[in-house]
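Then we have chain A:
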Amino acid sequence: MQNRESLREGRVRIPSGCAIAGIMDRSGERHDGSDILKSIALMHDRGNGLGGGFAAYGIYPEYQDLYAFHIMYESRDARAETEAYLDKHFMSEKQERIPTESVGSIKNPPDIWRYFVAPHPMRLNMSGLDESEYTMQHVFHINGQIDGAFVASSGKNMGAFKGVGYPEDIGAFYRIQDYRAWAWTAHGRFPTNTPGWWGGAHPFTLLNWSVVHNGEISSYDANRRYVEQFGYDCELQTDTEVITYLFDLLSRRHGFSQEMAAHIMTASSWDDIDRMSPERAAFETALRATYSSALVNGPFSVILGSDEGLLALNDRLKLRALMVAEKGSLVYLASEQAAIEVVCPDAENVRSIDGGVPFVVQLDEVARRKRGESAENTPSAKPFKHEVGVLPRRRKEA
Partner candidate 1 sequence: MAQELTTRASVELGTAHFKEANEQVRVALEHADVVELHCVYAQRYLGCAMPAGKRLEIHGTPGNDMACYMDGGAIEVFGNAQDQIGNTMNAGSVVIHGRCGDAAGYAMRGGEIFVRDGCGWRVGIHMKQYEQKCPAIVIGGDAGSFLGEYMAGGVIVLLGRPGEYLATGMHGGVIYLRSRLDEQDVPQGLVLEEVDEADKELLRDLLGRYNVAFADELGAPVADDGEGFWRLRPASSRPYASMYAS
Partner candidate 2 sequence: MLDYLLPRYKVERDRDLCVQCGVCERSCSNQVHRVDDDLGRVVVADYAACVNCQRCVVMCPTKAIAITRWPQVDSGSANWTLGSMQDIAKQAQTGAVLLSSMGNPEPYPIYWDHLLLNASQVTNPSIDPLREPMETRVLLGSRPGMLKVNEREHKLVSPMPPQIKLDVPLMFSAMSFGSVSLNTQMALAMAARELGTYFNTGEGGLHRDLEPYAANAIVQVASGRFGVDPHYLEAGAAIEIKIGQGAKPGIGGHLPGEKINAEVSRTRMIPQGTDAISPAPHHDIYSIEDLRQLIFSLKEATRYAKPILVKIAAVHNAAAIASGMARAGADIIVVDGFRGGTGAAPKRIRDNVGIPIELALAAVDQRLRDEGIRSTVSLVAAGSLRNSADVVRAIALGADAVYCASAALIALGCHQCGDCSSGKCNWGIATQRPELTRRLNPEVAAERVVNLIRGWNHEIQEMMGGMGINAIDSLRGNRLMLRGVGLNEKELEILGVKYAGE
């Protein structure tokens, strides 16, 4: 069937329902993808076969200092253009087609490649940006400007595996049982419309961030127009995308802990603030006033993955379900309890995540490191700046 360009995700905003799951080993020990596959597969009916995917952390230890770009191509031209672009701005250590398996239900998959790259040192230096900001800007360029190419993930020692299909089929397609990760997240999507292409599937990722999300947020355009001020172009028009950008802005650029970033996005209610001590109330009030447009409203449950671990968050009114359970150093998250019990029948401490209260799981080594760090947020040293040229725009365009 002819792909209807006008209905592609990115051109239109597609509300979605979903299943989400996450498994993490605090100790950093790596596990293959079979458990996460089993867990998300149990929630088959929360998706509709129009989107599934996984994010995995710790899968590329041999290239852990390089950015691992997973890029989907719709055409040979798109790949040629993208690779020329990458050549210009990055140094590539290795590039290869991501191994996939033919699965009956997966139709017309794109050509999917991975690249292990480092920013071109001279260009990085000339850009005046730090390494992650530099990388991010180029990812935005590829996604926004190169027709038929989409960067599915761009972090270090991590990757996203996603596409149009049920998550269990997507998992089989990407052979995720062959990868070993200390943290896995998964997503089964129920979009109201066909996204039309693979890039729209979840998790959404940026640098080391990955986000899987359930629900349709009602604050979308307020959040979008807030982050777009700071150079985050919301190409896909999805909630997951804007939530990822909010985490990146608050945590990476403004230097807040992920937990504080999540708190800002689900700020204390005024009723609660009015009952606080004056000093604490002033603190919370300042957060709400300054980051008022970062408040995320409407039903959502989110699992954020990063190089630190996982963070789970529900909206303030807890309109979506998200369960957590533990077993030893393993932590399990899922939209439904049984999706945990199917892979860990003797899980302990099974409970639901409260509305507006971030649940944080960190790698043991990260937790140890953080305890010794200052409790003050340190903004990134080279923040985003609006472009300043030497010629008026009209002359440039002419």
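The candidates were selected such that all candidates are chains of the complex that A comes from, given by their letters.
Just so it is clear, a contact is a pair of C-beta atoms (placed from the backbone, for glycine too) under 8 Å apart; a residue touches a chain by one contact, two chains touch by 3 or more; residues count from 1.
Predicted, not measured: the structure shown is a model, and the values here were computed from it.
Listed candidates 1 or 2 all sit in this complex, but the one touching chain A is 2. Residues of chain A touching candidate 2 in their complex: 13, 15-17, 192, 215-223, 225-226, 228-230, 253-254, 256-257, 259-260, 267, 269-271, 279-280, 282-293, 295-299, 316-317, 319, 375-377, 379, 386.
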